[in-house]
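Of the protein chains in this complex, one is absent; all others appear in place.
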């Protein structure tokens, strides 16, 4: 903050062109404190991931070696023993732990026991599906959460507010898989307007096979194909899962937006702006909204991490073949090497997302920026 | 007015305080968290609280009376005469909510499931409160390296999706499925581990806030032992916000339990009834148009979570003066008395310099942690007070304009 004293930066010339000077002013003074914050926050990722990896590793191994867990009943004791020895699971745990850490640094998350695949390949194959679902759900959550949250704050303690709050609690109180089942029941079974499961129909799937560079994001891929019917098919499949996951998150967002906007809306600076004749609409959309956004963005970032857990349940419900679906599958098969790999992968994603979100919310806050 | 020294000059018609109905003696009963809040609540805020309480109490009653309410056992597939229950039968006379693929009676399983849910919550909440509160208290009071480590670990765990963590714990504890108590304990403990960081964070934040307050400092000046300060001053005051977190967490605990069950990490259907597991079984049924195996256990979850969340949200609102619709008479009287407190002195009160240092450039999550609103602002007006969700960079150096303030904050030019 003390470094923000770079000598007179904004010159008279800058005053001439409306919005311009703000930008220049910001750029030039964005230094010191913010850079320190950025570095400190980035370095924080390392211990976070390290702690999670350590916890996950030792928790998973506390039950014994993964081979007995996965193949326990199916192999003879001798065969089991041979394979455990071959995989090195009979060495001291601490040795295995450091070996695993070393592997991680090389980007090696291990190989699954049941079907001999690299965990990193699983990420490549299934990651896109989860990303697509999460993004769609996030869009729904943001639209519903911010819209309703602000509306509730505006009409605080009136009927509209009460209605929105109950809706939010219902969204939050309904387990995502139950909501999924109900949506399926209504739209796929009773009304029969939307498909019950999967990411696309078989025909579309075959169309995607023709693509040279498929992204795995079906919406993007179908645009690549330029086939409108495929796009419609993909969207139809995506509606229910993203709605289920999106509404779950929307419930949390509504509450978050409402509480924070109310607290800024009743703050001294909004009261002061009101005393100068600023309209209520503008008080809400500018004066109360921007400062409320800082804590909102921070907590929303955490919710994105929680969405990954929601994705596991949603994908299982809709047979949406993403990371969550495959994780649940490996869990059923008791393939703990795969589970460990995927969970650690999620831990890394979560840490990075949180870092990005913290940076975004810091950028929104001039007190950190300068 | 009190028979205080204050000026005895009277003004005609000053009856402002006399009209207020301030309750005189209060029983200890009415000072209990939820009861106290019931008295404060007004309007539909009260409606929310009462509805929530009603649902929650009903759920507890159902759990207790499950053996009398449920027509059959949770694992029963034959009636008293030894005839098998019909499989996948729609709701009707014999089985009001129908039966499942396995021939279980849906109604009975939903009733018994309440019991499982409540027991799991109680275990989870009790265990995580004890460990979380203890850790938070010690960590927040002593600070130092232990505190730093605890915070880092708690933050790491906190940022991680709780369901995934619960799955890991479930694998460790039970290796998957098990008996009634084994299963419940496994779920309970898994959930506990997930929620310890939450209690830890809340209690620690409160302890740090209270640690700087004048009454704890006063105890230190007097020479009270650390043990005395922790038990007499910190513990009780820091845990005043617990009811709120407790309710919100128990509803999350139910969802986590159900999630575990849905992924097949719950309790064997023959050991106990568990809603999440039943929903897992009903995925295939739904596609076939059999709605009853999914809808009833699902609604049970929604209802109980709804009830507990309503209670938690109302408590949260009532504890936070910014969210409460009306002020209570006590606050008004406090603010109208002729000797009230200058609200502006807050952060600097105990330690002006530290307050400045703290205030300069900390980012806070600003989430809605409850603040026990004690002192209120001048006169009776201000709606809400000056509390921003961001820690106000208040207590800044109110230095002379000309001189550069000797602080870490804003030096300009």
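Think of it as A and B in the order they're written, each chain with its own count starting at 1.
The rule we apply is simple: a residue touches a chain if its C-beta (ideal position, glycine included) is under 8 Å from a C-beta of that chain, and two chains touch if they have at least 3 such contacts.
Everything that follows uses one rule, which is that contacts and distances are computed from a predicted model.
Enquirer: Just by its UniProt name, which of "Glutathione import ATP-binding protein", "Aminodeoxyfutalosine synthase", "Transketolase domain protein" or "NADH-quinone oxidoreductase subunit N" is the chain not shown in this complex?
Expert: Its UniProt record gives the name "Glutathione import ATP-binding protein".
Enquirer: Tell me which residue among A:76, A:213 or A:275 touches the hidden chain in the full complex.
Expert: For the chain that is not drawn, the touching residue is A:275.
Enquirer: Need a quick check: the contact residues on subunit B for the chain that isn't drawn.
Expert: Residues in contact with the chain left out: 2-7, 9, 11-17, 19-22, 40, 42, 213-215, 217-225, 228, 232-233, 236-237, 326-330, 332, 334-342, 344-346, 348-354, 356-357, 360-361, 372, 374-375, 378-383, 386, 388, 390, 392-394, 396-401, 403, 405-410, 412-413.
Enquirer: For subunit A, which residues lie in contact with the unshown chain of the complex?
Expert: 2, 4, 8-10, 12, 15-16, 18-19, 21-22, 25-26, 36, 40, 267-279, 282, 286-287, 290-291, 294, 364-367, 370
FYI, only the chains that are shown with their structure count from here on.
Enquirer: Contact residues on subunit B for subunit A in the complex?
Expert: 43-45, 48, 152-153, 155-164, 167-169, 171-172, 175-176, 251, 255, 258-259, 262-265, 276, 279-280, 282-283, 286-289, 291, 294-295, 298, 301-302, 305-306, 309-310, 313, 322-323, 325, 360-361, 363-368, 382-390, 393, 408-413
Enquirer: If we count contacts the way the header does, which residues on subunit A are in touch with subunit B in the complex?
Expert: 1-2, 5, 33, 37, 47-48, 51-52, 55-56, 59-60, 62-63, 69, 157, 162, 165, 169-170, 172-175, 177-178, 181-182, 184-185, 188-190, 196-197, 255, 259-260, 262-264, 266-269, 271, 291-292, 294-295, 298-299, 302, 305-306, 308-310, 312-313, 316-317, 328, 331-332, 334, 336, 339, 343, 346-347, 350-351, 354, 358, 361-362, 365, 367-368
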